[in-house]
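Before I ask anything, here is the structure I am working with.
With one protein chain removed, the remaining protein chains of the complex are shown where they sit.
After this line comes chain A, so read on.
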């Protein structure tokens, strides 16, 4: 399995851990997770990217396509623990300026609670 997604729920927060490679094949699973209506019950989605070893435009596209819906519902989407090479892919398209990417879990929690 190229991509494993696990979710941990703490009060009004989902901590989503991505493990593997998000490409045109595996990003379908991520899209299914983010499309789940259950997710709209939470106000914060913290995405742990430590084990995300690769992302292609298909993976970015999944986040791009849900971003507005989350913003409209006032759900905060925050990425943390992102590897430099993966962050670089967000930066090439300027997505680091349009999405919230922070260094670690503590910072993600702080920003989520602002």
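Here is the rule we go by: a contact is a pair of C-beta atoms (placed from the backbone, for glycine too) under 8 Å apart; a residue touches a chain by one contact, two chains touch by 3 or more; residues count from 1.
Everything below uses one rule, namely that contacts and distances are computed from a predicted model.
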Choices "Heme exporter protein D", "ATP-binding protein", "ABC transmembrane type-1 domain-containing protein" or "Transport permease protein" - which one is the UniProt name of the chain not shown: "ATP-binding protein"
Contacting the left-out chain in the complete assembly, out of A:75, A:89 or A:108: A:89
Where the missing chain touches chain A, by residue: 2, 21, 23-25, 31, 54, 56-58, 60-62, 64-69, 84-86, 88-89, 92-95, 98
